[in-house]
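Left out: one protein chain. Kept in place: all the others.
Lettered A, B, C and D in written order, each chain numbered from 1.
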Amino acid sequence: MRDPRTTARRLLLGALGIGIWLALWQWSTTGGPLSGTAGLPPATDTLGATAALAADPGFWSTIGETLAMMLAGLLAAVVLGVGLGIAMGLSSRAFAALDPTTQFLRPVPPVVLLPLVLLVVGPTRTLGIVLAAFTAVWPILVQTLVGVRGVDPVALETVRAMRLPWHLRQSSVILPSALPNIATGIRIAASSALMLAIGVGLLAGAPGLGRSILNAQQAGDGTLVFAIIIWSGLLGLATNTLLSAGERALTRNHGPREELAA
Amino acid sequence: MKNWTRAALGLAVPAAAVAGYAAATTANPDPFFPPIPVMLKRFADLWLFEHLPTDVVPSLRNFAAGYAIALTLGLLAGILVGRIRWLKEMAEPLIHFGRSVPPIMLIPPLVLVLGIGDASKVFVIALGAVFPVLLTTVDGMRQVDPALLDMSRSIGLGRVQTLRRIVLPAASPAIYGGAQTGLQVALILMVSSEMVAATHGIGYMTMQAQATFNAPSVWAGILLLAVLGFLINAAFTLVRNRALAWHTGRAAAYAAA
Amino acid sequence: LTGCGSQEPAASAAPVDYDCANPSPVGQPIPVTFAANAIVSNGAVYAGLKEGFFKEHGLEIEIQPVANVSAAISSVQGGTTDFGFATSVSLFQAVDSGVPISVVAPFAGIAPNYYENMKNGVKGYTTEVTALVAAPGSGIKSPADLAGRTVAVADARGQSELTTRFVINEAGADADSVNYTVMAFPDSLNAFKAGQVDAIFTVDPFLSQAVAAGGEVISWPGVETFHEGPTSAIISSNKFIESAPQTVARFTCAIQESNEFANENPDAVREATAVAQGVEAATLATATVPYFYSTADLAGFERFAGIMHDFGFVTNEVDVQSVVLPRALSNG
Amino acid sequence: MNLTENDPARPVRLAVRGLSKTYGSGSTANRVLVDITLDVHQGEFICLVGPSGAGKTTLLRCLTSLMPPTSGTVALDGKVLNGPSEHISIVFQEYTRSLLPWMTVEANIALPLQARGMSRKEAVAQVEPLLRSVGLPGTGRKYPWQLSGGMQQRVAIARALITEPEVLVMDEPFASIDAQTRLELEDLTRTLQQERNMTVVLVTHDIDEAVYLADRIVVLSKNPATVQEIVDVGLGDTRDQITTREDHRFAELRSHILGQIRAAQIRGAVRV
Partner (left out) sequence: MNLTENDPARPVRLAVRGLSKTYGSGSTANRVLVDITLDVHQGEFICLVGPSGAGKTTLLRCLTSLMPPTSGTVALDGKVLNGPSEHISIVFQEYTRSLLPWMTVEANIALPLQARGMSRKEAVAQVEPLLRSVGLPGTGRKYPWQLSGGMQQRVAIARALITEPEVLVMDEPFASIDAQTRLELEDLTRTLQQERNMTVVLVTHDIDEAVYLADRIVVLSKNPATVQEIVDVGLGDTRDQITTREDHRFAELRSHILGQIRAAQIRGAVRV
């Protein structure tokens, strides 16, 4: 459906953006204001180390660990966040009952809960999953709520008049209409989930990339630390690309979406 | 729904949770799960007077500065990225890369550049909170009803005017959603940034309590953060509800009671 | 000592009939988990594993890496792991908070008479594991000069802060006037080089790097505070001790044997730690290996607890005897 | 001409009793409907006319229980309604917004059948004949936003008809449709109503249309709306676009109703 030239343009411009950023990084750490700062490796060294990691099969299984925690947490968060979001968006009763509690829980930083959760489940994959889910559920909940409330009231009234059963109402109106918002929520949540999946390794020694960073940090290997950071960024990039592709497929027929940009 | 039913419903869930916790801690005492009165007393001792000026106020100052920067930058960048196609294509990979990097990881290198003072903390808070704002701005702007854009072009609204009067208001529910998520991220980072390379702050205090197995203090910290978060969130909701009155009003016009 | 409501009595040590010298065979090895962070101080366990001391006593150990000591203690008390590594400071803080754990075996510390030997300039006693290094050009010559300055320590209200405070006070300055900022060792080294902090509490290999960068060691806070004695211990939860006394006994024996082996073979310790950290053996070639106690030094523990109490690191006086398993006090 | 007697042969289908509706409250309260009482009989075709902004849509929304009235009740077959009934189909005035943009035309039309538990495939199979009768053959696979306004309106009509409802409520259903198609759809609606003995309540601004279609015409006044008059049309059950419209009674009714609306308008204007 999309013009191959547009795709080429996107790739090219995207690469250009990354190129500019790398050039800035390289310049600032070698000749620029940050040169000589210990612990800030130049781009070239970091990219070398990043590439070297790709050849290490052990590193791939570490990535697998992190991804597994993130995905499981995200999945739980999607189920919970979308479910609660729809309930709270549609029923003023559910909203009244749950809103104060979510308002109270939402700002609790997951890192503070870490010691408590650690107590119950230990430095395991479950720890990562629980904390990833706890962080990811909020953006999904908020955006689902926004989406559900944004459903065209006329459309909503239409299906009420049809007396669509609950599941049909969800699948035919609420979800499709709220989908763009939910997708945004999931995309934001995915990076939070990833952050926590890595964070639990860093702060509590749960398996995955975080533990690798911890080890690299304890060994004082700044270049390796940055290489792993780059990998976590790439992981986020890949997740996002997948999620947006999924979102586009799902909202393909939502109407003549006009490109705003000239 | 009547106000008191709303309040009663809203209190039911936390009340049940508190009662459940109280019952569990009496039946099964555990040093990490102190009884509620102990928690509350520690809360009062720690936060109400002694550490308020030295730890709470500076934390909140960092939070406010970081969040304000995030809102401004996120909105500006979101608008630019959302409207200028080449910029969007150029920045998109970087944005998604950037927001995937756990901000906590960047604190040590940031300390090297900005020092252990507040600057690095404000920076990290801004960095983490900017992405939800930015992304929802971009996404919200895409969801404008094309009929409105036609209208806008036909009455001769220029690009800036269309943005200000049509696109942003239409995107505002989504943007407020993103700003709310950014608020949470900012709170998380306010605490996290004080757990690394800090000499004071709520996060520092709480982390210290955790490291020394001072469970009541940990809980007091959680409680403080929850209360602060709640209040900040409530203030935010107030602003949002005022700004989006049309949105809720329109929905309510159709909703059955 | 009594009157400390939070302090549980020691694990009731039902007499266990197990002799370290005569390891009784088991059909199936008993699986146990051990929470530890991969640092040289834990090296004895890594070396002991390699030497087969645990297998000999019918144990099959799985090491759960944790980020820090409090995580290890948490996971032990929560029952996620059976045993764990703890610094004495964290241990007493945990006990002070009513965490029901006990010492099942002695572990790394400062060798007897170390402080004496150091003062007398005995060869081989010029350095110790932990050091305070002042930044070049900071004008800091002694801990007393730290007043009003910023020092990077490794943990909040932990051993690093305690010993730093102790030496500053000893030097006649006000320890409260110092800003203690918490940073991981590598980070504090970088911050030190970037001039962000005035002094750092550090260990090797960062210690040698800091000195190479022009830093000056102004104190050896560990040894100057404690002089000698066990700075760490192997712990288990009271619940586990009660439910599996046999297993605990076997574990104690294996640790004691590992400790003795480690003291005789520091190179083996370095090597095993390097493997555990996943780094080149050369990285740790010059790392200082601590002394490993084969019996628990009650007097040492008591002195530590006293210092902690003096500095307000614990609220009550800790009844040390009640948290050390009798078996850990004897050899075999 | 104010003939409101009930026809005893036909049972009452929809009974509206003392219905009032006020939007908002306090200083912003907007009293729209006041004490509307009305019986709609089985198989009857009612047209609802009145000035723009009188409260016709509001009345339909209360009638179908999409919105709770401020006071009064609506009963279907003697049972007071507490929510939309599956026996009532509705065509909304804001038809472009009542079609789901992410569903094809056929999926939109099939939806009410799915609501009754029919499988999607089965439901979709029933769509094409209906599309043909509203003049949209072969458009089933398109999306609503690929259709013109009038075509979308017809999709909305088809969706209301697919369940073969007992009661059909339509809010200006032919407003955006060309004259020719409009005549055809009028006849379609009237024929279906006769065949199925369907009860129809239809809002229109086209007086000719009202007279042509209705058994009785309800004229609403404005600000707030009350039933100003109920007119018995009495043009017989079978109507014809040519002969019926040439009937002298047709012209009479037409100018009578126009006069009524004008009166309602003025009454309203004075109160503003």
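What we mean here is this: a contact is a pair of C-beta atoms (placed from the backbone, for glycine too) under 8 Å apart; a residue touches a chain by one contact, two chains touch by 3 or more.
The shown structure was predicted, so the numbers you read here are calculated from the model rather than taken from an experiment.
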Which chains here would be touched by the one that got left out?
B, D
Among B:24, B:147 or B:239, contact with the omitted chain is made only by B:147
Based on the whole complex, identify which of D:18, D:83 or D:137 touches the chain you can't see.
D:137
For chain D, which residues reach the chain that was dropped from this view?
23, 30, 49-58, 93-94, 96-97, 135, 137-138, 146-151, 154, 172, 175-182, 205-207, 258, 261-262, 265, 272
Those residues of chain B which, in the complete complex, touch the missing chain
145, 147-148, 150-151, 153-158, 161, 165-166, 169-170, 172, 246-247, 249-250, 253
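Convention: only the chains that are shown with their structure count from here on.
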By label, the chains that touch chain B as well as chain D are A
Taking each chain's C-alpha mean as its centre, the one farthest from chain C
D
A-B or B-C, whichever has more C-beta pairs in contact
A-B
Euclidean distance of C-alpha centroids - chain A vs chain B, Å:
16
Chain-centre distance (mean CA atoms) for chain B and chain C, in whole Å, is 39
Whole-angstrom distance, CA centroid of chain A to CA centroid of chain D, is 49
Quick check: what residues of chain D touch more than one other chain, meaning two or more?
66, 83
Please output the residue numbers of chain C that touch at least 2 other chains, ranges allowed.
70, 74, 77-78, 184, 186-187, 190, 194
